[in-house]
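All protein chains but one are shown at their positions in the complex.
Going in written order, the chains are labelled A, B and C, and every chain counts its residues from 1.
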Amino acid sequence: MDWKQLWEILSAADNVPIVAMIPLLAFYMYLAWKQAHANDVLIEQLAGDAALAKTHHRKAWPFQPGWAKEVHVWPFLLRIEFLAAIIVTIILMVWSITLNAPLEEPANPNLTMNPAKAPWYFLGLQEMLVYFDPWIAGVVMPTLIIIGLMVIPYIDTNPLGSGYYTWKQRKFAIGTFLFGFIILWVSMIFIGTFIRGPGWQWFWPGQTWDHNRLIYEVNRDLPDLFGITSNWGKGIFGAVVVGGFFAVGGLAVHAFFRRHNPKDYKRMSLLQYSILMTFLLTMLGLPIKMLLRLLFHIKYVWITPWFNV
Amino acid sequence: MKTRTWITGTCLPAALGLALLAGCGKKESAEEQPPAAPASAPAAAPIDPATAAVVVGVVKLDGAAPKAAKIDMSQDPACKGANVAENVVVSDGHLANVFVYVKEGLGNRAFDVPKEAIKLDQSGCRYHPHVMGVVAGQTISIINSDPTTHNIHPTPKDNREWNESQPPKAAALEKSFAREEIMLPVKCNQHPWMRMFVNVSKSPFFAVTGPDGKFEIKGLPPGDYTIAFVHEKFGEQTQKVTLAAKDSKTVDAMFKP
Amino acid sequence: MPEKPIPENDPVVSKSFAPHYVISMVLLMATLFWALWDEDFGQRPWKSLQHEWKSRYSTFLKNARTQSGDSQKEVETSPGYQALKQAYESASQKAAPRIKEINEKLRDLSAKILAVQNVFTDRRAYVNAMTYSIETETSKSSKTSKQKDLDDYKKKVTSVEYPDGSKKPYNFTQLEEAYNDLKNERTTLSAELADLIKPVNEQKNLLDAYVSDHMVTLTPAQMAGLQDKTEAWVPKILQINVPDANIVDRCESCHVGIREPVKLTATAMSLKGKKPDEYAHAFTSHPEPELLKIHDPEKFGCSPCHQGNGRATTSVEKAHGTYEHWLWPLFQRGNMEAGCQTCHAADMVLVSNDVGWTLTEGKDLFRQRGCVGCHRYEGYDKEPEDLLSVAQQIKQLDQEKRDNVKQAGDLMKQADKAESNEEANHLNDRAVALKVTNSKLDLRIVQLDRSTKSLLEDMKKVGPNLKDIRLKLNKTWIPVWLRKPSDFRPTTKMPNFRLNDDQIKAISAYIWQSALTDSLPKHKPGNAAHGKELFETRGCLACHSIGEGDQMQGGTFAANLTRVGEKGNYDYLVRWVHNPRERTRPYCPFEKKDIGPEDYKKKGLPYVFDLDHSRCPNDGHELQVQNMTVMPRLRLSPQDAEDVASYLITLQHPGAAPNPEAPFMDDPKLKEEGKKWIKHYGCAGCHEISGLEEEGRIGTELTAEGSKPVERLDFALLTDVAARGGSEPITDPEDLARLPEGPAKAPWYDHKGFFEHKLAEPNIWDKGKIKPPLEQLRMPNLHLNKEQVRALTTFLLGSQENPLPANYQYRPLDYRRDIQEGWWIVKKYNCMGCHQLIPGQKTSLMSMARYQGADGQEQLPPKLLTEGARVNPEWLLRFLKNPSLTDKDDNRNGVRSYLQVRMPTFSFSENELGKLVRFFQALSRQPFPYIPDEVPVLTAKETEMARSLFSSTAAPCLKCHATGDPAHDRIATAPNFLQARGRLKPDWMERWVIDPQAISPGTSMPSGLFKRQDNHWVFSGPTPSSFRGYDKDHTKLLVDYILQLTPEEQRRVGAAMGRSQGAGGGSR
Partner (left out) sequence: MPDEKDPNGKNGKSVGLVDRIKTGVKEDLESLKTDFPAKAKEQVELLKKPSKTQVFLSIFRHKHDDTPRNRALGVLSNVFLHLHPAKINRDSVRYSYTWGMGGITFYLFIVLTLTGVLLMFYYHPSKVQAFRDVLYLEHDVPFGKLLRNMHRWAAHLMVIAVELHMFRVFLTGSYKKPREFNWNVGVILLVLTLLLSFTGYLLPDDQLGFWAVTVGTNMARATPGLGNEGPFAPKFITPYNDVRFGLLGGSIVDANALLRSYIWHCIGIPIIASIFMILHFWRVRKDGGISGPAAVVLDSEIKEAKK
């Protein structure tokens, strides 16, 4: 265990934000879960007790009749906002006094940094470069993420859970989002920051980042495994596999979604449903491709003269 | 930068837990070395003439003295001196021109530089005396009694070198040497046989043996001393002697050719 | 989930945020104060440092001031001071009464002036205003009336009240006059006062100058000034800002004492009774103030020499640049001189007092140890490159010539057909001009051809010519040597290549089989005892050494010859000793082959090749006709050469076992394999090897190695060890001893660490690596010692691309350039092995037992401290070409025939001769070319006078100077006067006879022969009577006489001095 190396990575000035973000995220997940749980308990209670449902103020927080339903922004909200501003200021000042913003050698195009890393918030995308060609990782993927985020309100037809934390009422939406945000976005950043060392090789935390490390890795293409050699064959085979993934995956998701979210399913139009399917399957495709690469050393699934996937 | 890194180190991992901090304790800086006691011994007491001791002795040469080489002085008709080399002067087994001095035992005593100058005469194309001792800084007054020009050219190791010409009847040259140096050769380039040795000593406790090989060093305070005998050809010998107050000890030396 | 009790009051409304606000406001304030504190102190550690400085320096000054006071008293008691003081006092007394008088008058005057001024300025203001109004008035009548008003006003009388109470009426004109008169009077008086005070002040200045001249330290007054300055010190950033060079250096903010005019040591700046702490070390003054005088900090700053981050003041690490992202960390103490290299890369010798010796040694080592053989370095061993560029130039000129010829032809054709005579003439003129241009080009080409010849002559190899090994070496010795050269000869330049058996066999086979097989003339054995004497006295030991370990004597420039008898062939040695440059076969760089007698025969030419016959018989190209060695010819007679060789062949280790037979060396199968390895290891970088003459260098260029990013230095598997300061990877005790700082204690992932480890154990980065032989690191172990590693490291650290503007680079174009270029040659041929060129520099000979003592010193080669001022450059050129100064029997010294040690013939090329002569002239700042003075012809009387001086018993010149009479010259210790004409410069001769000790310390020539009397140099012995009434410099007379001395005159004078002919030398 190379503690020094670990400390070097953790304490690198530009890695501090991501180091700080992980416990922060954990804390807010806890905060959200606590409230979601309280609301879920309340919902269950109200669902079972129609009378109570009529009278209850329907929040997990205490309430007594006579208490104002609305409060003045001044001072009740502003005092919190000001307090938050002060605390953020304090944090920022202390951080700035104690930790210097990194400044390395003057830019030198002739001396490549190894590893050359993007800012931490883009490391997820950089990590994607391992699994996909640059045009997918660098262009298609970010575009899909942005579009995907944007379409969320239009494909989430579940009217429940608007304005309060809940898990039980929105299992599918929250599950999918957590999968995208935590598993795909944050942990990719984590891997890019802490695991990827010189040569963008995989170093477990605590392993020394040895610049001379050589590893033997042969990456094959999926068609090769099946002994397909002709270009047409490869193209067709890949198209079949990818198409197959979308077909089979689509069917599986359909089967799951129809059973577990019948109401949403019912509410959705065909367009909404197919957009949902496309994004969901693409998202699911990512870890599958990653696992294929990391565990089975498979580089491409679909090879065409124009692009490779 | 160190302190700032440590401040950083203490603030940042607050979220990660204080455990890390345990390893981050600031190392005690190397302890201040105790001030080194100055090596100088307390200043030596002044010499009390009442208790001063004397060292006397005779320096001999064991075996037959090498035959003194003849010097051909014919190149300068003005040279009318004894034309025998002076590097070994022995009479009856007694060795002359040995410089005897107190080499060790005086500690860091400082001595006044004698005011009077020591005379170095050039006559008969020879130096008189052939071996001499001076206290560092003491003036040597060099005169030329010959009807020819000499030049005086000391070739020291630790002192400054100089080379000056002295025509007949010129005024005396006043020179001195600042640093201790034993057997500092002096020569005249115009008369290559002319050569003598100056011994620059820190203390005034030295003597040069006469033709009878005898010497005497007076006025030494009681103590343990190392007496050194130096001869231009036979090198240096040392002997230890312990002197009580008003002692008079004999220290003889024997050189081998 | 248990129901929480519902609180009574609405928590949202009733909850108080006061405590939150209190705590966060306190925290916010604390952070703000922290930020302020950090800005004011945290980021400014130099403030406390300067406070510490203030107290320590004040204490120091206080002590120093008392000491200085004591020594001032001492100075003040000296007669010189007393005399000056008296002069000052009398001057001031003399002037005092009148000064007092004038001062009083001036006081009165000032009061009067003031009184008049008050009235006058007011009235003048009115007059001026009126005048302006008249000037701008347009109406004529108003103008006249106003003019009248003004005239009236001017006539109006006002009274002035003087300080003594008297009143005086004045109209305006009178007032103006009175005012000007008073002012004039004041000016006159002030001038008189200044005249009076001037001599007093001059005396005072003399007095003060006397004190400061005679004090080792500063005077108490100066000290007091410093003390006041220190006590009034307010901490502030001290910075040097040179915008042109982008230098911002604040080093002095912490190193406050660096430019103080007193010498501050760490001990002096430490607290009483304490060891010097880090403060004390920071507060020292610059140890080499002389350097600062040459390199004014206001122009150069600190960081150009020392590096580090000059701007940073926040911490020691930041300021010294010893953190990860600063590319130019401070040079460490042992490698401080690396900083010189950044601007002085073109200098071969770079010494100022105690500074520069390490770097200079590094530069020497880089050349001598053959580093240049593998690594290109700008400026080193550049003859091959120059040769190429000369060839290129010749090609260009040839082309130009052809173009010109064609153009001239065209022009003439046009001229023939021209319309008018005028035009025809014009065109013809142009054609003629082109022809003249061509003849200029021809001459230029001749020059370039000559410089080709020079360059071929100048090309040298560090190692011996391996084409000769069949003639030269014992066959069986070669593989033994290759195994580990330092085993056979510990101080050899040949490094250890870590060869395995197969490689050794193959390499020996190749060089043996590819070598020349010509035959050598046989020599009879000589007299080894005489050879030994010659070897020890002729100066061989200035370069070569003999004896091993403690017994070693002589120079380290060339090989140690202790075991030379075990390897060498006698006949070859004779040839070598007689003339090392004699080549077996000339080499033609054009045909790339050794030319043999058969080539000459084909052309019907005699098989003669030397510097005068250096053209290839086949194609006329310039040949390499000399061995590419720097070893000169000592002009020994063939007999003497045999004697020396006979002596050398006896030099063997007693009882050395015979070398094992080496039949494989004749195995033709190994030859190709051997060639492969020889190429691989770059042997041809240092040796001439048949078939590999055109091999390039195999190593990386090192010109800017010091500024290579550290990431580019391949620490291989040791990167982490180096970066974290793990255990020292070098384990071999011999190699470990080479590390200047000993085994690594701290992290050494930097240039210094890389260079030091690489030089100590060149294959260290292969440690733990698995590589096939052809990929392993090739650099051989140079078996350097600690100091040498340090010197080379310093040199490499300083080898940087310099970010400073070009005018900071030391590339002078004046006389200093001649000096710069000259040092390369001086160093190339090891002139400093025999001659002293820098005061205080030790030559190899000086330390030898033979040259100790007064008699020994006289046998040393002359010091060349003022050579340029001493000799006529034309003579010097002749002398350097042939130091025997004769064509007949050259087995002698040309000037100092009495010396045993001999100035050898280096056969310098024209190019190098020119550079050397210019070098010596420039070193003494002599004008070039030298235009000698006419020596005035002495009158008969003057000749008589001079002769009497020359032969006077008080100045017996001919006693020591050689006369050409062999009997006398045996005891002579100075050159013959007859050589003076044409050789010496009269000005120098005069300086020399006045004070030779000042020119060549320790010379046999005594000082004090002349004294200054009545503004003239007068002989200090009894002057001959004929001199009565002679009022010119005696020195000049003597010099002129010497310059006109004829052999007859000299003989006459010598005889007259009563020298007995054939007298024996002195003995002791």
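Please note the rule applied: contacts are C-beta pairs under 8 Å (C-beta built on N, C-alpha and C of every residue); 3 or more make two chains touch, one makes a residue touch a chain.
Since the model is a prediction, treat every value here as computed from it, not as a measurement.
Novice: Based on the whole assembly, the unshown chain contacts which displayed chains?
Specialist: The omitted chain makes contact with A, C across the full complex.
Novice: Who touches the missing chain here, A:90, A:125 or A:222?
Specialist: A:125
Novice: Specify the residue from the set A:68, A:225, A:252 or A:271 that touches the hidden chain.
Specialist: Per the contact definition at the top, the residue touching the missing chain is A:68.
Novice: Considering the entire assembly, which residues of chain A contact the chain that has been omitted?
Specialist: On the chain A side, contact with the omitted chain comes from 14, 16-17, 20-21, 24-25, 28, 31-32, 34-36, 39, 42-43, 46-47, 53, 57-59, 61, 67-78, 80-81, 84-85, 88-89, 91-93, 95-97, 99-109, 111-113, 116-122, 125-126, 129, 133-135, 137-140, 146, 149-150, 152-154, 156, 159-166, 169-170, 173-174, 177, 181, 263, 266-267, 306-307.
Novice: Since one chain isn't shown, list which residues of chain C touch it in the complete complex.
Specialist: 10, 12-13, 35, 38-39, 43, 246, 311-314, 325
Everything below uses one rule, namely that only the chains that are shown with their structure count from here on.
Novice: Distance from the CA centroid of chain B to that of chain C, rounded to the nearest Å?
Specialist: Taking the mean C-alpha position of each chain, the two centres sit 37 Å apart.
Novice: If you average the Cα atoms of chain A and of chain C to get two centres, how far apart are those centres in Å?
Specialist: Roughly 67 Å separates the two chain centres.
Novice: Quick check: how many Å separate the C-alpha centres of chain A and chain B?
Specialist: So the centre of chain A lies 89 Å away from the centre of chain B.
Novice: Please list all residues of chain A that touch 2 or more other chains.
Specialist: If we look for residues of chain A contacting two or more partner chains, we find 94, 97.
Novice: Which chain C residues touch at least two other chains?
Specialist: Residues 42 of chain C each touch two or more of the other chains.
Novice: In the complex formed with chain A, which residues of chain C make contact?
Specialist: Against chain A, the touching part of chain C is residues 1, 4, 6-7, 10-13, 17, 20-21, 24-25, 27-28, 31-32, 34-35, 38, 42, 324-327, 709, 711-712, 716-717, 719-720, 724.
Novice: Please name which positions on chain C make contact with chain B in the complex.
Specialist: 42, 273-275, 277, 314-315, 317-318, 323, 853-855, 857-858, 953-956, 959-960, 968, 971, 973, 996-997, 1001-1009, 1020-1022, 1058-1060, 1063-1068
Novice: What does chain B use to touch chain C in their complex?
Specialist: Answer in residue numbers: 1-4, 32-33, 35-36, 69-78, 85, 87, 147-149, 151-153, 155, 161-170, 173, 185-187, 189-193, 195.
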